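Below are the structure tokens for one structure; questions will follow.
A single protein chain has been omitted; all remaining protein chains appear in their positions.
Let's turn to chain A:
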Amino acid sequence: MGLLSKKDAALITDPLADNNPITIQVLGICSALAITAQLKASIVMAISVLFVMGVGNVVISAIRNIIPSKIRIIVQLTVVAALVIIVDQVLKAFAYELSKELSVFVGLIITNCIIMGRFEAFALGNGLWRSFLDGIGNALGYGVILIIVGFFRELLGSGTLLGFPVLGDPIAKTGLYSIGYENNGFMLLSPMALIVVGIIIWVQRTRNKALIED
């Protein structure tokens, strides 16, 4: 592996599959339901969380020995909040329309349980490099699920991907629509996101029986 030892590489790869924050640890579900109606919003959310997790884990890890234990949760919250405000401001400056679409959800990154969870469980007890890898790994694991859910919801709900019509035109009845296919508006509502996540969990546990809890 060169740069990464086997143990370090596992920090990245584990959360992608067998220790996925959403499907295995069941963290960060709220945002996975809220913003995945479109693929674009999913991707931006994934990137924003990647930034906040990566930097946040490093910051917490760097100050882990000087954080007073009495206020450690407050310190963690302050770090996430500061990073989230920076992400929000940068989006407003460089991707204004997108920031309007994400609106409240960027602020909700703060309440994303994955972030606080990794700060508390990992960054407080590990060095900078390993914390960085752990943050990136978990954010990627989160992002992958977000993008899968966003892909199916946008495809089946609106018949588009990243805003481009891929199944034909529902009004002019071209492509798939000419043989009677209809968009399923239900896919755009949050409950269907939960069902899609449920299906992913099902598929994952069918393939790896060790993940099934008694």
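By our rule, a residue touches a chain if its C-beta (ideal position, glycine included) is under 8 Å from a C-beta of that chain, and two chains touch if they have at least 3 such contacts; residues count from 1.
Convention: contacts and distances are computed from a predicted model.
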Protein that the absent chain corresponds to, by UniProt name, given "Malonate decarboxylase beta subunit", "Gas vesicle protein", "Urea ABC transporter permease subunit UrtC" or "Na(+)-translocating NADH-quinone reductase subunit C": "Na(+)-translocating NADH-quinone reductase subunit C"
Would you indicate which residue among A:Ala17, A:Ala34, A:Ile110 or A:Leu194 is in contact with the undisplayed chain? A:Ala34
Would you mind spotting which of A:Ile71, A:Ala121 or A:Ile195 touches the chain that isn't drawn? A:Ile71
Absent-chain interface as seen on chain A, which is shown: 34, 65-71, 74-75, 78-79, 82, 85-86, 89-90, 92-94, 96, 103-104, 163, 165, 169-171, 188-190
